[in-house]
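Questions regarding the structure given below will be posed in turn.
Removed from the display is one protein chain of the complex; every other protein chain stays in position.
Showing subunit A:
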Amino acid sequence: MDNQVTIAPDLLAILSSKVNSISKQMSYTLQRSARSSVMSSARDFSTAICDGIGDVIALPNGFPVHVANMSLTAKSIFEFHSPESLAPGDALLNNSPYHGNTHMGDYTIIVPVFHEGELMFLCTVRGHQADIGNSVPTTYHAMAKDIYEEGALCFPCVKIQKNYEDVDDIIRMAKMRIRVSDVWYGDYLAMIGAARIGERELSKLIAKYGKETIKAFFQEWKEYGSRRMIEEIKKLPAGTWINESKHDPIPGLLPDGVNVKVKLTIDPEEGYVEVDFRDNADPVAAGLNLCEATVLSAGRTGVLNYMPSDLPLCEGTFSRIIVKMRENSVVGKAKLPYSSSLATTNIHDRAVLAVQCAFNEVSESLGMAEGAFAQPPSLSVISGFDSRYGRPYVTQLISGHTGGMGVHGHDGYIAYCICNGGMMEWNSLEVIEQKYPIQYVMQELIKDSGGAGKWDGAPATKVVMVPRTDKVTFMYVCDGKYNPPRGAQGGHNGSAANAAMYRLEEDKTSQEDLPMFHGIELAPGEALVSEISSGGGFGNPLERDPERVRHRVREGWVSVQKAREAYGVVIDTTTELYAVDWKATEKLRQKAEQ
């Protein structure tokens, strides 16, 4: 049926900002009411508003890996629940990588919003639960050879609320199988609360503007996104580019690592970018396989990292990026029994970087190196019993994740993380020490770690943590030790990641390296050392502005020696702010270039 309603230009602006504001309100509510530090403090969640068929309309400030695929997750509910079978008061839970969700740690709550019996919106809230009942206490089970070893409870579009009330049988099952289920349930309630607030506000919006106007708006808004994206793609040259990025080997599991390959095609005439991941290996018997949602988000994120930052994040915009993948591949659609426990981080990081760096050959005025990889021990999932309060706990720590890549025109961003676009907030260390029985010994930048370039990669960060009164289990899955982030256009590579431990009383002489994919129980006095990789540099370091080098040396990020050797800059350290020895620098740079 043709839609009779037309949308005036001011109404388009007004409705888009209203829907966006409602989605923001959902985020705001969730962050303030969530329980686990991973959801509340690190804000490992995203909200989106989809229209009645599941197309994304508004996506404010979400993690790319969560939201560039929200439509897929939302639409999956229709495989089991027709729109006619849904009713006001329903809420669906989807955490299944086999049904359009990301990894099982991410719970997606989908609330249908009706008006006069018609399904108008799907309010979606995705949040990372601290525990999901895996066979080991982490939501990232690298060693899981299949979904059975992984052990999480899977909810493929399960109706978890009817008539605004929990389906108690399901909650009870889950509470039996999930660690510290009070916190799990609190986080679940916070997500439901946020979705219900979205439902309430969207209902008011429809009542005020009318169903037909809202539907006409959906159409217009998608077309607007599409037009904006086409305009951007038209500015790029036509062609096809190939790139790859290689995940570290994991001894005993993936001795050769995993090479992620991508073929990027730009078609400015038709206004499409195609990201083709089909030339990748078969699934692996480990938790590292991507799934449909995360392959999609990797492809889209890699492209969007290149685009202007004010594009509307809606289905229209996304629809101009075609992501191709195989049915059954490590970078493809997940299939039983293979596990996608790490589908949002490790291989996903590599896939994003493979795409974004493929663009380096496309344009001279833009370009990026590779940035640091997830997830160093400072992002461990910790668990155990806190005798100070007499309570068990499980949560993911979030801090010390630096290492943004050097990009054309800017040094690497400090607070970097690929899968969340740097949006993840770090824990306050004092808050963590208050809530969990660990203490931080340090959290500081590592000198000379950033990949040198005309634009430097951001330095790595060293974090040292120690259990206080009780034993603590740490589990982490860290890439970037053997294949650290690569520099681009003459920029140097970033530094390598590392994990280690030592005994506080024996000092650092007792330090020994630990495996990079590991779970370990440490006792009070045993310190865990986390060193993430650093960002790769962009452009030739010999072309870096010597004043920038001086500043970094004075600030202790770069040594006098590295200034000479990597940048050809000679620093005089006798004055308070140090000074560039311009003559010596010129000489040194001339020599270096020969």
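The rule we apply is simple: a residue touches a chain if its C-beta (ideal position, glycine included) is under 8 Å from a C-beta of that chain, and two chains touch if they have at least 3 such contacts; residues count from 1.
Note that contacts and distances are computed from a predicted model.
Selecting from "ATP-binding cassette domain-containing protein", "Branched-chain amino acid ABC transporter permease", "Hydantoinase/oxoprolinase family protein" or "histidine kinase", the unshown chain of this assembly corresponds to "Hydantoinase/oxoprolinase family protein" (UniProt protein name). Here the missing chain is touched by one residue of A:83, A:251 or A:556, and it is A:556. Contact with the chain not shown here comes from a single listed residue; of A:106, A:131 or A:201, that residue is A:201.
Contact with the omitted chain, checked across A:155, A:224, A:277 or A:517, is made by A:224. Considering A:123, A:405, A:499 or A:569, the position touching the chain not shown turns out to be A:405 (whole complex). As for the chain not pictured, it touches subunit A at residues 8-14, 16-18, 21, 25, 28-29, 31-37, 40-41, 43, 61-64, 182-183, 186, 189-190, 192-194, 196-197, 201, 208-210, 213, 224-225, 227-228, 231-232, 301, 304-305, 307, 309-312, 366, 368, 388, 393, 395, 399, 401-402, 404-405, 407-415, 420-426, 428-431, 433-435, 439-445, 458, 461, 464, 468, 554-557, 576.
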